[in-house]
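All protein chains but one are shown in place.
Letters A, B and C name the chains as they come in the text, with residue numbers starting at 1 for each one.
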Amino acid sequence: MTDAITARSPREVLVKIFDQVRSASEALAAPFSAEDQTIQSMTDASPVKWHLAHTSWLFETFILKPFAAGYVPFDESYEYLFNSYYNSVGAQYPRAQRGMITRPGAEEVRAYRAHVDKAMVKLIRNVSDNSFAKVRQLVRLGLNHEQQHQELLCTDIKHGLSFNPADPAAFTAPDPVSDDGAPSLGWVRFDGGIAQTGVNWELEEFAFDNEGPRHKSHLEPFRLANRLVTNAEYQNFMEDGGYETAALWLSDGWALVNQETWTAPLYWRSTEDGWSEFTLHGRAPITPHAPVTHISFYEAAAYAAWTGKRLPREGEWEVAASPQLIEGNFLSPGTSPHPTTVNGSKAPLRQMFGDCWEWTQSSYSPYPGYRMPPGAVGEYNGKFMSNHMVLRGVSCATPEGHMRASYRNFFYPQQRWQFSGIRLAEDG
Amino acid sequence: MTDAITARSPREVLVKIFDQVRSASEALAAPFSAEDQTIQSMTDASPVKWHLAHTSWLFETFILKPFAAGYVPFDESYEYLFNSYYNSVGAQYPRAQRGMITRPGAEEVRAYRAHVDKAMVKLIRNVSDNSFAKVRQLVRLGLNHEQQHQELLCTDIKHGLSFNPADPAAFTAPDPVSDDGAPSLGWVRFDGGIAQTGVNWELEEFAFDNEGPRHKSHLEPFRLANRLVTNAEYQNFMEDGGYETAALWLSDGWALVNQETWTAPLYWRSTEDGWSEFTLHGRAPITPHAPVTHISFYEAAAYAAWTGKRLPREGEWEVAASPQLIEGNFLSPGTSPHPTTVNGSKAPLRQMFGDCWEWTQSSYSPYPGYRMPPGAVGEYNGKFMSNHMVLRGVSCATPEGHMRASYRNFFYPQQRWQFSGIRLAEDG
Amino acid sequence: MTDAITARSPREVLVKIFDQVRSASEALAAPFSAEDQTIQSMTDASPVKWHLAHTSWLFETFILKPFAAGYVPFDESYEYLFNSYYNSVGAQYPRAQRGMITRPGAEEVRAYRAHVDKAMVKLIRNVSDNSFAKVRQLVRLGLNHEQQHQELLCTDIKHGLSFNPADPAAFTAPDPVSDDGAPSLGWVRFDGGIAQTGVNWELEEFAFDNEGPRHKSHLEPFRLANRLVTNAEYQNFMEDGGYETAALWLSDGWALVNQETWTAPLYWRSTEDGWSEFTLHGRAPITPHAPVTHISFYEAAAYAAWTGKRLPREGEWEVAASPQLIEGNFLSPGTSPHPTTVNGSKAPLRQMFGDCWEWTQSSYSPYPGYRMPPGAVGEYNGKFMSNHMVLRGVSCATPEGHMRASYRNFFYPQQRWQFSGIRLAEDG
Partner (left out) sequence: MTDAITARSPREVLVKIFDQVRSASEALAAPFSAEDQTIQSMTDASPVKWHLAHTSWLFETFILKPFAAGYVPFDESYEYLFNSYYNSVGAQYPRAQRGMITRPGAEEVRAYRAHVDKAMVKLIRNVSDNSFAKVRQLVRLGLNHEQQHQELLCTDIKHGLSFNPADPAAFTAPDPVSDDGAPSLGWVRFDGGIAQTGVNWELEEFAFDNEGPRHKSHLEPFRLANRLVTNAEYQNFMEDGGYETAALWLSDGWALVNQETWTAPLYWRSTEDGWSEFTLHGRAPITPHAPVTHISFYEAAAYAAWTGKRLPREGEWEVAASPQLIEGNFLSPGTSPHPTTVNGSKAPLRQMFGDCWEWTQSSYSPYPGYRMPPGAVGEYNGKFMSNHMVLRGVSCATPEGHMRASYRNFFYPQQRWQFSGIRLAEDG
């Protein structure tokens, strides 16, 4: 009973969540050998043990050092070694060389984590009441950060293992895609008007700075496809010469397709028995009804052009994904916010969360009124607001708790190693 | 008298405009030797004589071949040689190798132009009434296209000549910047509300497809600086360590600054007597009160961050530049669209057109409802709608007639060889 | 009669030779337009007018400035602009950007030449007797240098024009190759022993420093093919899968073949009617019996491997090419230096000079006792003594007077834009 009471105290709730997220990272890394955890297969990716160390570094740097009096760092040299890109903290070990670091090894990184965890739990329990709110806010940020790295850990090791001609499996469990067919493609219509998007800070326990401020924008009527584009549909595009038809591509995409000689999504390989793809559980035949994934923005846009449709804008996607929709997300009088049935059938939106990140046609820019926060936190999201495209939804590799309508993921238009897919849109 | 009447006929008006624009290109090229006209100093730039030929190619390909019965091309091989990027027309001579083409030479390109001009005038005068409207529309497009190349001719030859250690002058006339001081910096405030931007096709004689459709968007209250940032102000940024302060830069910009070791705008050089810059009339000391130019988007954004302000959004800029503003560009009831005086003084917007292109914080994307036109015209603007940033206003090198509030110029954020500058903005 | 006497004076002889060589350069450049003369198609090549200017620069820098009192340079800025690679003279305009220099143009370069020529003739006639010998030596060096650039002018403009899809002809005269068949392949045998190679300074009027010192080396018996490998023979190699057979290639060559996707000599193109090649008089079908040319060292070595033979060593080639051969070039007693008939027929060596430079298997290194001369002259040849391979003989583009058995040409093993071919060798 004492335990139950304690567990409900905000400090113990935080300890519990902290422990859950931290343990989840270690569980994810558990199947990987010391060798697996060491490699970096491209500059965009990072070693498994780097993810484990860097996420600990964040707690150490932004919470333990300023708040935990007497905290002794595990190793002073880590401040430099595991800084990802925070210029305000100091210089960083070169990103492209993370795979050159063999020491600390996987075992020592685990010890580093234990050291940080112990100090963090102690801090959460003992920090002054004055500081607790600030610490809790930072812990939340740190845990959300760690969860983002859990996803990257999966996509990065997948990329790394893909270089092995033996097609090794990362996990024994199958990828979370089923082959029970896809529903027929339908469209959900949304009226236009003034939309309010961006995080509502009062309703969300946590959101990143780039999700706000909540703001108004004007949307024209639009329709969203009720599901993601499937592998089978994407193969139709391929077989129709999609990768050879300049007119379907943005200029930069067409240049890239030719330079990289792309003819299929990343990880696909043409075999005698048709296309196969490398997955987290090894190489497998393409699942026709599963959402196509590991495609670049350029491929998504070319596919959309081939169908005569387009990609969604991020505001459209957010409106469609918002639970508040029914309660009047559209402010303009006379607007009916209810999804309309299309094609003679009720067509609710499926696969909005949990399958693939969905490329939008929106560049990643600051919302009106956004100011980059001062200090290191401002480097978290704000400084990447050029050259990236926004993706919405969450993928099969995203940990729970990131399923927010306002969540903005962002990658370069050429990147393909995330679980990124396509939802079509069209004007209303 | 007959002449006067004829001159007022739509066909003769078109002939006259055609002749004016075509002659203007030749006048621009006249000071340049055959050698000057041949070189290509980077892939982004093109040789002078290529500009002269390619603009003729456009008339030949899109007007003379389809509309002028019996037209004999000047040289069949030019269809390939002077195609810039129109995949729908056919293959293109590689862009990066335009400077390798010595034949046709400058003289032969002039003959090509004369051949095309003669056929065009004949066509305009003799084409059937049925086809005249279509031809006129295409001629307008061709002439606006040619004017864009007139500007590129200037910026490209400037770049080319800048490689010459003798700092040769392109033109004897001075650059159109005066040194009579800049007004003190003031701010013009605009209320928020629903804005209508994008070209109003009924009011404009000509606009590019990417300027429309006219559409609504929601703007928050904002202020624009009453003038451009000056060289003197930009030097303050430089002297304050702007180029060494990571926190001011977007991540990609910071990487570029370090990779390219940028420490000043393009064409600036540090001398014993202070900074000088290479201009179209040779090397000259920096003019303190002239607008800073030849900077990248990254530099513009870093400068804005240094001042605590930001760059304008393209919708904001367009609202501010619109003559229709006073007549109720803002649709929301209760909004006062009149510019407000700031800083205790009347501060009208200056330098909106004719000094520098002004970087905005808006990515170049399709407006709501925009569809890429089918065929070659769709390749004119639409396929570049990724990775570019929008610039507004026109520069000192832009020909007359491109001074439209809706005009959208676009370049990559790293490009600096255009006359690009900075106007600051801030929230409400 | 006075004229005849004057002409025989050493000074007038030198004036005459000077005039001949200088005029030859201008005659070579005469067919090329100002545009042709401006471009630089790769870093290895230089613009025509750069060759014309740089060769004048050499006379100005190394002769006029030190010896001609009161000489006024044509343009002080040329010292930097037309310095090729002489660090001891000063900094050099970047080699890769020579094609960016449009001013001085072709006409002004001609004026520069006339200015230098006038001063040179005056100097040759008026220099003190004390200095004349030194001046004559330097003039000889300058003229031989200019002749080397005459050859480069041809190979560079050929490379530049090859980028033009119209395949323009540089010269109206045909390439100096005849199609009257090649003699059947025979072998000329040479006994081994101690050879003396390297220039004999007492017998040669002029030779480059790298051709000496004359020195002994030991050669094993060897045979040289009596003629160069023909296009037809090389096509056999191609058709036998030469470019796809790793075992025939040096490791670096095989990497290059795959990287560059080479499948034929430079300038060859596969057409419906068989292979054609771009020549100095335009595109033409391959001449089967002409020597194959425009191949890299790697291709020469792979071809030799395919035949089971090898490339000659430079000492072997020089022994075979030496007129002194009959007079006992081999010092070892008992050695018969006379070429032996092979294959039942008298088989003298053909095509040793004037068709193609012949790749040897010898790296370009200093001869025993060679010391790099001090000062700028030492930069002429000595500093390139790494990574290059020696070629012997002279090509169809080499001016007369360079036909020496001791002449050492050198290029990187991957370079193909010279007239380079293959003579086979085998152990004796």
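Throughout what follows, a contact is a pair of C-beta atoms (placed from the backbone, for glycine too) under 8 Å apart; a residue touches a chain by one contact, two chains touch by 3 or more.
Since this is a predicted model, take the numbers as computed values, not measurements.
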_Where the missing chain makes contact, among the chains that are shown_ = A, C
*In the complete assembly, which of A:Met100, A:Ala133, A:Leu203 or A:Ala255 touches the absent chain?*
A:Met100
*Which is it among A:Leu161, A:Leu266 or A:Ile286 that touches the chain not included here?*
A:Leu161
*What chain A residues would touch the chain not displayed?*
33-39, 41, 49, 77, 80-81, 93, 97, 99-103, 105-106, 160-161, 163-166, 168
*When the complex is taken as a whole, what residues of chain C touch the one chain not shown?*
85, 87-88, 194, 215-220, 246-247, 249-254, 297-298, 301, 305, 313, 361-363, 365-366, 368-369, 372, 378-379, 383-387, 389, 413, 427
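In the analysis below, only the chains that are shown with their structure count from here on.
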*Can you tell me the least number of steps between chain A and chain C, where a step is a move to a chain it touches?*
2
*Taking all residue numbers at the chain B/chain C interface, are over half used by both copies (same) or under half (different)?*
same
*Quick one: most central chain, C-alpha centroids?*
B
_Chain centre separation in whole Å, for chain C relative to chain A (CA means)_ = 61
_I'd like the Å distance between the centres of chain A and chain B, where a centre is the mean of that chain's Cα atoms._
37
_In chain A, residues with contacts to at least two other chains_ = none
